[in-house]
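After the C-alpha coordinates below, expect a handful of questions from me.
Just one protein chain is left out here, and the rest sit where they should.
Think of it as A and B in the order they're written, each chain with its own count starting at 1.
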Amino acid sequence: MSSTIDAPRASSLADLYAIAYQIEVDAVERYAMLADQMEMHNNPALVDIFRDLARAEAIHRDEICRMAGDFDVAAHARQTACWRIGESPESANLGAADYRMSPHHALQMALAAEQRALGFFRGLLADARDPDVKRLATELVGEEAGHVALCLRLLQRYPPPGGGRVAEDPDPPASQD
Amino acid sequence: MNANTVPACRAADYRSEVKPIWCPGCGDYHVLMAFTRAFVALGVRPEQVAVVSGIGCSSRIPAYTNCYGFHGVHGRALAVATGLKIVRPDLTVVVASGDGDGYSIGGNHFLHACRRNVDLTYVVMDNHIYGMTKGQPSPTTEPDFDTALTPGGTGLRPFHPLVIALASGANFVARAFSGNPAETAAIIVEAIRHPGFSFVEVLSPCVTYRPDQRAWKDRVHRAPVDATDDAARAARRVMTDDGFNLGVLYRGSRPAYAPRHDTAVTDSAELEREFEL
Partner (left out) sequence: MAAASSISVAFVGSGGAGVLTSGRLLLEAACAAGWHGLFTRCVGPQIRGGEAAALVRVAIDPIECHGDRFDLLVGVDWLNAHRFETEIPLGPGSVVISDPQAGDPPAIVAASGARVIELRLKELTTANPAWRGNMIALGAAVKLLRLDQDELADLIEKRFREKGPAVVAASLAAAHAGIAAVANDELDLELARPRATAARRWLITGNEAVGLGAIRGGIRFAAAYPITPASEVLEWLAPNLTRVGGSLVQAEDELASINMIIGGSYGGAPSLTATSGPGLSLMIEALGLATAAEVPIVIVNVMRGGPSTGIPTKSEQADLNIAVYGVHGDAPHIVVAPQSIPDCLLATQWAVHLAESLQAPAILLSDQFLGQALAAIPRPADVSFIGQRQKATTVVAPYRRYALTADGVSPMAMPGLSGGQYTAESLTHTERGLPSTSASDHHAQLDKRRDKLERFAYGDLWATIEGQGTLAIMVWGSLTGAAREAVAQLASAGHAVRLIAPRLLSPARPQEMAAALDGVQRLLVVEQSHGAQFYRYLRAHYSLPDNTSVLHHPGPLPIRPGEICRELLAGLTR
(Lines give C-alpha, C1' and ligand atoms only; values in the text may rest on other atoms or scores of the structure.)
Protein backbone atom coordinates (compact mmCIF):
# COMPACT_ATOMS: atom_id res chain seq x y z
CA MET A 1 0.00 0.00 0.00
CA SER A 2 1.34 3.39 -0.91
CA SER A 3 2.41 5.48 2.03
CA THR A 4 0.84 8.84 1.29
CA ILE A 5 -2.44 8.25 -0.46
CA ASP A 6 -5.36 10.16 0.97
CA ALA A 7 -2.92 12.79 2.22
CA PRO A 8 -4.19 16.14 3.49
CA ARG A 9 -4.24 19.09 1.10
CA ALA A 10 -2.76 22.52 1.70
CA SER A 11 -5.37 24.94 0.47
CA SER A 12 -4.19 27.74 2.75
CA LEU A 13 -1.05 28.83 4.49
CA ALA A 14 -2.50 27.68 7.78
CA ASP A 15 -3.07 24.22 6.35
CA LEU A 16 0.47 24.00 5.13
CA TYR A 17 1.89 25.04 8.48
CA ALA A 18 -0.26 22.43 10.12
CA ILE A 19 0.83 19.74 7.69
CA ALA A 20 4.50 20.59 7.97
CA TYR A 21 4.17 20.69 11.72
CA GLN A 22 2.44 17.30 11.90
CA ILE A 23 5.04 15.72 9.64
CA GLU A 24 7.75 16.81 12.02
CA VAL A 25 5.81 15.72 15.09
CA ASP A 26 5.43 12.24 13.61
CA ALA A 27 9.07 12.13 12.61
CA VAL A 28 10.15 13.05 16.13
CA GLU A 29 7.89 10.36 17.57
CA ARG A 30 9.34 7.67 15.29
CA TYR A 31 12.96 8.59 15.89
CA ALA A 32 12.35 8.75 19.63
CA MET A 33 10.74 5.31 19.51
CA LEU A 34 13.65 3.93 17.54
CA ALA A 35 16.12 5.48 19.97
CA ASP A 36 14.24 3.86 22.86
CA GLN A 37 14.23 0.52 21.07
CA MET A 38 17.95 0.68 20.48
CA GLU A 39 18.50 1.67 24.08
CA MET A 40 16.46 -1.29 25.23
CA HIS A 41 18.36 -3.57 22.87
CA ASN A 42 21.81 -2.31 23.73
CA ASN A 43 22.82 -0.74 20.45
CA PRO A 44 24.31 2.54 21.80
CA ALA A 45 25.64 3.86 18.50
CA LEU A 46 22.13 3.86 17.10
CA VAL A 47 20.64 5.38 20.23
CA ASP A 48 22.80 8.42 19.55
CA ILE A 49 21.92 8.59 15.89
CA PHE A 50 18.18 8.31 16.45
CA ARG A 51 18.25 10.79 19.30
CA ASP A 52 20.15 13.25 17.07
CA LEU A 53 17.63 12.76 14.32
CA ALA A 54 14.75 13.25 16.76
CA ARG A 55 16.40 16.40 18.04
CA ALA A 56 16.91 17.77 14.54
CA GLU A 57 13.29 17.14 13.63
CA ALA A 58 12.16 18.73 16.89
CA ILE A 59 14.11 21.87 16.04
CA HIS A 60 12.45 21.91 12.68
CA ARG A 61 9.04 21.41 14.28
CA ASP A 62 9.62 24.33 16.65
CA GLU A 63 10.88 26.45 13.81
CA ILE A 64 7.63 25.86 11.97
CA CYS A 65 5.67 26.89 15.03
CA ARG A 66 7.74 30.02 15.32
CA MET A 67 7.23 30.88 11.67
CA ALA A 68 3.50 30.39 12.03
CA GLY A 69 3.40 33.11 14.65
CA ASP A 70 0.40 33.44 16.99
CA PHE A 71 -1.72 30.90 15.25
CA ASP A 72 -2.20 27.54 17.08
CA VAL A 73 -0.53 25.14 14.67
CA ALA A 74 -0.98 22.11 16.88
CA ALA A 75 -4.74 22.60 17.17
CA HIS A 76 -5.11 23.18 13.45
CA ALA A 77 -2.96 20.12 12.72
CA ARG A 78 -5.33 17.96 14.76
CA GLN A 79 -8.15 19.11 12.50
CA THR A 80 -6.52 19.04 9.11
CA ALA A 81 -3.19 17.24 9.02
CA CYS A 82 -4.47 13.68 9.10
CA TRP A 83 -3.31 10.82 6.96
CA ARG A 84 -6.29 8.53 7.02
CA ILE A 85 -4.44 6.00 4.95
CA GLY A 86 -0.72 5.53 5.17
CA GLU A 87 1.62 7.52 7.34
CA SER A 88 2.90 11.05 7.15
CA PRO A 89 5.80 11.05 4.70
CA GLU A 90 8.74 11.69 6.94
CA SER A 91 7.92 8.88 9.36
CA ALA A 92 10.68 6.32 9.57
CA ASN A 93 9.47 2.82 8.87
CA LEU A 94 9.49 1.07 12.24
CA GLY A 95 8.86 -2.22 10.52
CA ALA A 96 12.27 -2.05 8.89
CA ALA A 97 14.13 -1.71 12.18
CA ASP A 98 16.46 -4.34 13.49
CA TYR A 99 18.28 -4.46 16.81
CA ARG A 100 21.62 -5.19 15.11
CA MET A 101 21.31 -2.32 12.63
CA SER A 102 24.44 -0.37 11.89
CA PRO A 103 24.58 3.42 11.59
CA HIS A 104 24.53 2.92 7.85
CA HIS A 105 21.15 1.19 8.04
CA ALA A 106 19.78 3.85 10.31
CA LEU A 107 20.84 6.56 7.89
CA GLN A 108 19.31 4.64 5.02
CA MET A 109 16.06 4.63 6.94
CA ALA A 110 16.36 8.36 7.57
CA LEU A 111 17.22 9.00 3.95
CA ALA A 112 14.14 7.15 2.78
CA ALA A 113 11.99 9.23 5.14
CA GLU A 114 13.55 12.51 4.03
CA GLN A 115 13.14 11.58 0.40
CA ARG A 116 9.45 10.83 0.97
CA ALA A 117 9.05 14.20 2.65
CA LEU A 118 10.85 15.94 -0.18
CA GLY A 119 8.62 14.26 -2.74
CA PHE A 120 5.55 15.16 -0.74
CA PHE A 121 6.39 18.86 -0.50
CA ARG A 122 7.34 18.99 -4.14
CA GLY A 123 3.90 17.66 -4.95
CA LEU A 124 2.30 20.33 -2.77
CA LEU A 125 4.38 22.99 -4.43
CA ALA A 126 3.32 21.84 -7.86
CA ASP A 127 -0.34 21.98 -6.83
CA ALA A 128 -0.11 25.29 -4.96
CA ARG A 129 -2.14 28.25 -6.31
CA ASP A 130 -1.94 30.66 -3.39
CA PRO A 131 1.30 32.69 -3.54
CA ASP A 132 1.86 32.46 0.23
CA VAL A 133 1.43 28.71 0.12
CA LYS A 134 3.82 28.57 -2.82
CA ARG A 135 6.41 30.57 -0.94
CA LEU A 136 6.25 28.39 2.15
CA ALA A 137 6.18 25.17 0.10
CA THR A 138 9.30 26.31 -1.72
CA GLU A 139 10.97 26.90 1.61
CA LEU A 140 9.98 23.47 2.87
CA VAL A 141 11.18 21.76 -0.28
CA GLY A 142 14.52 23.49 0.18
CA GLU A 143 14.67 22.40 3.79
CA GLU A 144 13.93 18.74 2.99
CA ALA A 145 16.37 18.78 0.10
CA GLY A 146 18.98 19.94 2.59
CA HIS A 147 18.11 16.99 4.85
CA VAL A 148 18.40 14.56 2.00
CA ALA A 149 21.79 15.97 1.11
CA LEU A 150 22.86 15.72 4.75
CA CYS A 151 21.85 12.07 4.91
CA LEU A 152 23.72 11.31 1.74
CA ARG A 153 26.83 13.03 3.11
CA LEU A 154 26.59 11.14 6.39
CA LEU A 155 26.12 7.87 4.55
CA GLN A 156 29.51 8.34 2.99
CA ARG A 157 30.98 8.61 6.44
CA TYR A 158 29.20 5.38 7.48
CA PRO A 159 29.71 2.86 4.69
CA PRO A 160 27.65 -0.33 4.71
CA PRO A 161 28.94 -3.06 7.04
CA GLY A 162 30.38 -6.21 5.48
CA GLY A 163 27.83 -7.81 3.20
CA GLY A 164 25.55 -4.80 3.57
CA ARG A 165 23.26 -6.75 5.88
CA VAL A 166 22.67 -6.54 9.59
CA ALA A 167 25.15 -8.55 11.59
CA GLU A 168 24.28 -12.10 12.53
CA ASP A 169 23.59 -12.79 16.19
CA PRO A 170 25.43 -15.94 17.23
CA ASP A 171 23.11 -16.39 20.22
CA PRO A 172 19.55 -17.67 19.95
CA PRO A 173 16.64 -15.47 20.99
CA ALA A 174 15.59 -15.76 24.63
CA SER A 175 12.38 -17.40 25.65
CA GLN A 176 10.25 -15.37 28.07
CA ASP A 177 6.91 -15.52 29.93
CA MET B 1 -12.39 18.86 36.77
CA ASN B 2 -15.14 18.94 34.26
CA ALA B 3 -14.77 17.70 30.74
CA ASN B 4 -14.73 21.19 29.23
CA THR B 5 -11.75 22.35 31.21
CA VAL B 6 -9.62 19.23 30.63
CA PRO B 7 -7.30 19.79 27.71
CA ALA B 8 -7.51 17.26 24.90
CA CYS B 9 -4.95 14.46 25.10
CA ARG B 10 -2.16 13.94 22.60
CA ALA B 11 -0.94 10.51 21.54
CA ALA B 12 2.01 10.83 23.92
CA ASP B 13 -0.39 11.21 26.85
CA TYR B 14 -1.50 7.63 26.32
CA ARG B 15 2.04 6.27 26.42
CA SER B 16 3.78 5.27 29.65
CA GLU B 17 7.46 5.79 30.30
CA VAL B 18 8.07 2.04 30.03
CA LYS B 19 10.25 1.05 27.09
CA PRO B 20 8.88 -1.99 25.27
CA ILE B 21 10.86 -5.22 25.28
CA TRP B 22 9.66 -5.95 21.74
CA CYS B 23 12.26 -6.65 19.07
CA PRO B 24 12.88 -3.61 16.88
CA GLY B 25 10.85 -4.15 13.74
CA CYS B 26 8.06 -6.00 15.56
CA GLY B 27 4.59 -5.13 14.32
CA ASP B 28 3.36 -4.65 17.88
CA TYR B 29 5.05 -1.21 18.06
CA HIS B 30 2.68 -0.08 15.36
CA VAL B 31 -0.28 -1.52 17.18
CA LEU B 32 0.73 0.48 20.23
CA MET B 33 0.79 3.59 18.04
CA ALA B 34 -2.59 2.69 16.64
CA PHE B 35 -4.00 2.33 20.17
CA THR B 36 -2.81 5.75 21.24
CA ARG B 37 -4.05 7.38 18.07
CA ALA B 38 -7.42 5.70 18.43
CA PHE B 39 -7.75 7.03 21.97
CA VAL B 40 -6.86 10.52 20.77
CA ALA B 41 -9.48 10.28 18.06
CA LEU B 42 -12.09 9.08 20.53
CA GLY B 43 -11.17 11.86 22.95
CA VAL B 44 -11.41 9.44 25.86
CA ARG B 45 -9.28 10.19 28.94
CA PRO B 46 -6.49 7.66 29.72
CA GLU B 47 -8.00 6.90 33.11
CA GLN B 48 -11.29 5.99 31.46
CA VAL B 49 -9.63 3.30 29.36
CA ALA B 50 -8.65 -0.18 30.52
CA VAL B 51 -6.33 -2.31 28.41
CA VAL B 52 -6.54 -5.95 29.43
CA SER B 53 -4.25 -8.71 28.17
CA GLY B 54 -2.99 -12.22 28.73
CA ILE B 55 0.54 -13.46 28.13
CA GLY B 56 2.73 -13.19 25.05
CA CYS B 57 4.78 -10.49 23.36
CA SER B 58 1.56 -8.85 22.17
CA SER B 59 0.07 -9.08 25.65
CA ARG B 60 2.78 -6.80 27.02
CA ILE B 61 0.98 -3.81 25.58
CA PRO B 62 -0.99 -2.59 28.65
CA ALA B 63 2.05 -1.40 30.60
CA TYR B 64 3.22 0.57 27.56
CA THR B 65 0.06 2.62 27.67
CA ASN B 66 -0.81 5.19 30.29
CA CYS B 67 -4.25 3.68 30.72
CA TYR B 68 -5.45 1.33 33.44
CA GLY B 69 -3.90 -2.00 32.51
CA PHE B 70 -4.27 -5.62 33.38
CA HIS B 71 -1.59 -8.14 32.44
CA GLY B 72 -3.08 -11.41 33.60
CA VAL B 73 -2.39 -15.06 32.83
CA HIS B 74 -2.12 -16.79 29.48
CA GLY B 75 -5.37 -16.92 27.55
CA ARG B 76 -7.77 -15.36 30.02
CA ALA B 77 -7.83 -11.71 29.06
CA LEU B 78 -11.36 -11.83 27.66
CA ALA B 79 -12.69 -13.24 30.90
CA VAL B 80 -11.03 -10.53 32.98
CA ALA B 81 -12.32 -7.88 30.60
CA THR B 82 -15.84 -9.32 30.67
CA GLY B 83 -15.98 -9.06 34.46
CA LEU B 84 -14.54 -5.58 34.38
CA LYS B 85 -16.91 -4.25 31.73
CA ILE B 86 -19.96 -5.74 33.44
CA VAL B 87 -19.20 -3.99 36.72
CA ARG B 88 -17.82 -0.85 35.03
CA PRO B 89 -19.85 -0.09 31.93
CA ASP B 90 -18.51 3.47 32.10
CA LEU B 91 -15.02 2.37 31.05
CA THR B 92 -13.71 1.81 27.54
CA VAL B 93 -12.34 -1.71 27.72
CA VAL B 94 -9.90 -2.89 25.07
CA VAL B 95 -8.55 -6.43 25.14
CA ALA B 96 -5.18 -7.20 23.59
CA SER B 97 -4.06 -10.69 22.70
CA GLY B 98 -1.93 -12.83 20.40
CA ASP B 99 -2.78 -15.76 18.19
CA GLY B 100 -1.56 -18.21 20.83
CA ASP B 101 -3.13 -16.39 23.74
CA GLY B 102 -6.41 -15.74 22.02
CA TYR B 103 -6.95 -18.66 19.66
CA SER B 104 -5.21 -21.55 21.39
CA ILE B 105 -5.18 -21.46 25.18
CA GLY B 106 -7.93 -18.85 25.27
CA GLY B 107 -9.96 -20.24 22.36
CA ASN B 108 -12.98 -21.16 24.41
CA HIS B 109 -13.27 -17.67 25.84
CA PHE B 110 -13.09 -16.26 22.31
CA LEU B 111 -16.16 -18.24 21.23
CA HIS B 112 -18.13 -17.25 24.28
CA ALA B 113 -17.08 -13.61 24.25
CA CYS B 114 -18.37 -13.37 20.67
CA ARG B 115 -21.60 -15.05 21.72
CA ARG B 116 -22.02 -13.06 24.92
CA ASN B 117 -21.53 -9.79 23.04
CA VAL B 118 -20.31 -7.69 25.96
CA ASP B 119 -19.30 -4.23 24.75
CA LEU B 120 -15.57 -4.93 24.39
CA THR B 121 -13.03 -4.40 21.65
CA TYR B 122 -10.80 -7.40 21.10
CA VAL B 123 -7.54 -6.75 19.25
CA VAL B 124 -5.55 -9.84 18.38
CA MET B 125 -2.02 -9.30 17.12
CA ASP B 126 -1.71 -12.30 14.86
CA ASN B 127 1.81 -13.24 13.78
CA HIS B 128 1.05 -16.91 13.15
CA ILE B 129 3.59 -17.88 15.81
CA TYR B 130 4.28 -18.00 19.52
CA GLY B 131 6.79 -15.18 19.70
CA MET B 132 7.31 -15.10 23.44
CA THR B 133 8.30 -18.74 23.80
CA LYS B 134 10.72 -19.12 20.88
CA GLY B 135 8.58 -19.63 17.83
CA GLN B 136 6.29 -22.59 18.18
CA PRO B 137 3.30 -22.94 15.86
CA SER B 138 0.01 -21.33 16.78
CA PRO B 139 -3.47 -22.17 15.51
CA THR B 140 -2.90 -19.80 12.58
CA THR B 141 0.52 -21.09 11.55
CA GLU B 142 0.80 -22.52 8.04
CA PRO B 143 0.84 -26.36 8.02
CA ASP B 144 4.32 -26.65 6.51
CA PHE B 145 6.04 -24.08 8.70
CA ASP B 146 9.01 -25.79 10.29
CA THR B 147 9.62 -25.27 14.00
CA ALA B 148 11.68 -26.99 16.67
CA LEU B 149 8.56 -28.47 18.22
CA THR B 150 7.02 -29.49 14.92
CA PRO B 151 9.83 -30.42 12.55
CA GLY B 152 8.51 -30.26 9.01
CA GLY B 153 5.43 -28.35 10.12
CA THR B 154 2.24 -29.25 11.93
CA GLY B 155 0.48 -30.58 8.87
CA LEU B 156 -2.63 -29.01 10.35
CA ARG B 157 -5.04 -26.68 8.68
CA PRO B 158 -4.82 -23.19 10.19
CA PHE B 159 -7.72 -21.93 12.22
CA HIS B 160 -9.82 -19.13 10.71
CA PRO B 161 -10.43 -16.61 13.47
CA LEU B 162 -12.62 -14.27 11.46
CA VAL B 163 -15.01 -16.99 10.39
CA ILE B 164 -15.13 -18.33 13.90
CA ALA B 165 -15.90 -14.86 15.24
CA LEU B 166 -18.71 -14.48 12.71
CA ALA B 167 -20.13 -17.90 13.46
CA SER B 168 -19.96 -17.25 17.19
CA GLY B 169 -21.81 -13.97 17.08
CA ALA B 170 -19.22 -11.18 17.15
CA ASN B 171 -20.95 -7.90 16.36
CA PHE B 172 -18.12 -6.25 14.43
CA VAL B 173 -15.34 -8.00 12.56
CA ALA B 174 -12.34 -6.37 10.89
CA ARG B 175 -8.86 -7.19 9.68
CA ALA B 176 -6.01 -4.71 9.89
CA PHE B 177 -2.28 -4.64 9.24
CA SER B 178 0.01 -3.20 11.87
CA GLY B 179 2.19 -1.57 9.24
CA ASN B 180 -0.74 0.76 8.50
CA PRO B 181 -1.19 2.31 11.93
CA ALA B 182 -3.49 5.07 10.70
CA GLU B 183 -5.98 2.63 9.25
CA THR B 184 -5.58 0.29 12.16
CA ALA B 185 -6.34 3.20 14.47
CA ALA B 186 -9.40 4.15 12.43
CA ILE B 187 -10.67 0.57 12.59
CA ILE B 188 -10.08 0.43 16.35
CA VAL B 189 -11.98 3.68 16.75
CA GLU B 190 -14.91 2.22 14.87
CA ALA B 191 -14.65 -1.05 16.79
CA ILE B 192 -14.78 0.77 20.12
CA ARG B 193 -17.73 2.85 19.02
CA HIS B 194 -19.62 -0.16 17.73
CA PRO B 195 -21.83 -1.60 20.48
CA GLY B 196 -21.21 -5.16 21.60
CA PHE B 197 -18.23 -7.38 20.99
CA SER B 198 -15.90 -6.05 18.30
CA PHE B 199 -13.13 -8.21 16.95
CA VAL B 200 -10.12 -6.74 15.16
CA GLU B 201 -7.58 -9.19 13.85
CA VAL B 202 -4.34 -7.30 13.26
CA LEU B 203 -1.70 -8.94 11.11
CA SER B 204 1.38 -7.98 13.09
CA PRO B 205 4.69 -9.38 11.88
CA CYS B 206 7.10 -11.20 14.16
CA VAL B 207 10.44 -10.20 12.69
CA THR B 208 12.37 -12.59 14.88
CA TYR B 209 10.65 -15.91 14.23
CA ARG B 210 8.86 -15.01 11.03
CA PRO B 211 11.22 -12.72 9.10
CA ASP B 212 9.22 -13.73 6.04
CA GLN B 213 6.41 -11.58 7.43
CA ARG B 214 8.38 -8.42 6.63
CA ALA B 215 6.94 -9.00 3.18
CA TRP B 216 3.38 -8.69 4.45
CA LYS B 217 3.47 -4.97 3.78
CA ASP B 218 3.53 -5.76 0.09
CA ARG B 219 0.79 -8.36 0.24
CA VAL B 220 -1.91 -6.54 2.15
CA HIS B 221 -4.62 -4.69 0.27
CA ARG B 222 -7.89 -3.02 1.02
CA ALA B 223 -11.03 -5.12 0.89
CA PRO B 224 -12.57 -4.52 -2.52
CA VAL B 225 -16.11 -4.37 -1.15
CA ASP B 226 -17.73 -2.60 1.77
CA ALA B 227 -18.55 -4.27 5.05
CA THR B 228 -21.76 -6.25 5.12
CA ASP B 229 -24.35 -6.68 7.86
CA ASP B 230 -24.95 -10.25 6.74
CA ALA B 231 -22.75 -12.59 8.76
CA ALA B 232 -23.12 -15.46 6.31
CA ARG B 233 -21.98 -13.32 3.42
CA ALA B 234 -19.09 -11.93 5.44
CA ALA B 235 -18.05 -15.45 6.37
CA ARG B 236 -18.13 -16.58 2.76
CA ARG B 237 -15.99 -13.61 1.75
CA VAL B 238 -13.34 -14.11 4.38
CA MET B 239 -13.21 -17.83 3.72
CA THR B 240 -12.42 -17.25 0.10
CA ASP B 241 -10.18 -14.20 0.31
CA ASP B 242 -6.39 -14.35 0.34
CA GLY B 243 -6.06 -13.54 4.03
CA PHE B 244 -4.67 -10.08 3.33
CA ASN B 245 -7.92 -8.31 2.70
CA LEU B 246 -8.04 -5.33 5.08
CA GLY B 247 -10.84 -3.27 6.48
CA VAL B 248 -14.12 -3.60 8.32
CA LEU B 249 -15.71 -6.81 7.08
CA TYR B 250 -18.87 -7.11 9.12
CA ARG B 251 -21.06 -4.79 11.17
CA GLY B 252 -23.83 -6.48 13.11
CA SER B 253 -26.71 -4.98 15.01
CA ARG B 254 -27.20 -7.29 17.98
CA PRO B 255 -27.72 -5.35 21.20
CA ALA B 256 -24.77 -5.53 23.57
CA TYR B 257 -24.99 -7.71 26.66
CA ALA B 258 -26.46 -5.95 29.65
CA PRO B 259 -26.79 -7.60 33.04
CA ARG B 260 -30.31 -7.68 34.38
CA HIS B 261 -30.89 -5.37 37.29
CA ASP B 262 -34.04 -5.12 39.34
CA THR B 263 -35.33 -1.62 39.15
CA ALA B 264 -36.20 -1.56 42.83
CA VAL B 265 -33.00 -2.16 44.67
CA THR B 266 -33.59 -4.00 47.93
CA ASP B 267 -31.81 -3.49 51.19
CA SER B 268 -29.73 -6.59 51.78
CA ALA B 269 -31.53 -7.04 55.13
CA GLU B 270 -34.68 -7.83 53.15
CA LEU B 271 -33.11 -10.89 51.63
CA GLU B 272 -33.32 -12.96 54.80
CA ARG B 273 -37.13 -12.88 54.80
CA GLU B 274 -37.43 -16.07 52.81
CA PHE B 275 -35.68 -18.05 55.51
CA GLU B 276 -37.89 -17.00 58.40
CA LEU B 277 -39.86 -19.75 60.07
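Some notes on this structure:
Quick note on the criterion: a residue touches a chain if its C-beta (ideal position, glycine included) is under 8 Å from a C-beta of that chain, and two chains touch if they have at least 3 such contacts.
What you are looking at is a predicted structure, and each value in this text was computed from that prediction instead of being measured.
Hidden chain, full complex: it touches shown chains B. Of the candidate positions B:A50, B:I129 or B:L162, contact with the hidden chain is made by B:A50.
Within the whole complex, the absent chain has one touching residue among B:T82, B:T154 or B:N180, and that is B:T82. Even with one chain removed from view, subunit B keeps its contact list with that chain: residues 1, 16, 18, 45-48, 50, 52, 55, 60, 62-63, 66-73, 75-76, 78-88, 90-91, 108-109, 111-112, 259-262, 264-268, 270-272, 275-277.
Throughout what follows, only the chains that are shown with their structure count from here on.
If each chain is reduced to the centroid of its CA atoms, subunit A and subunit B end up 29 Å from each other.
By the touch criterion given at the top, residues 1, 29, 33-34, 36-41, 78, 82-87, 94-99, 101, 172-173, 175-177 of subunit A touch subunit B in their complex. Listing the residues of subunit B that touch subunit A in their complex gives 8, 11-12, 19-25, 27, 29-30, 33, 55-56, 74, 132-135, 178-183, 186, 205, 207-209, 214, 217, 220-222.
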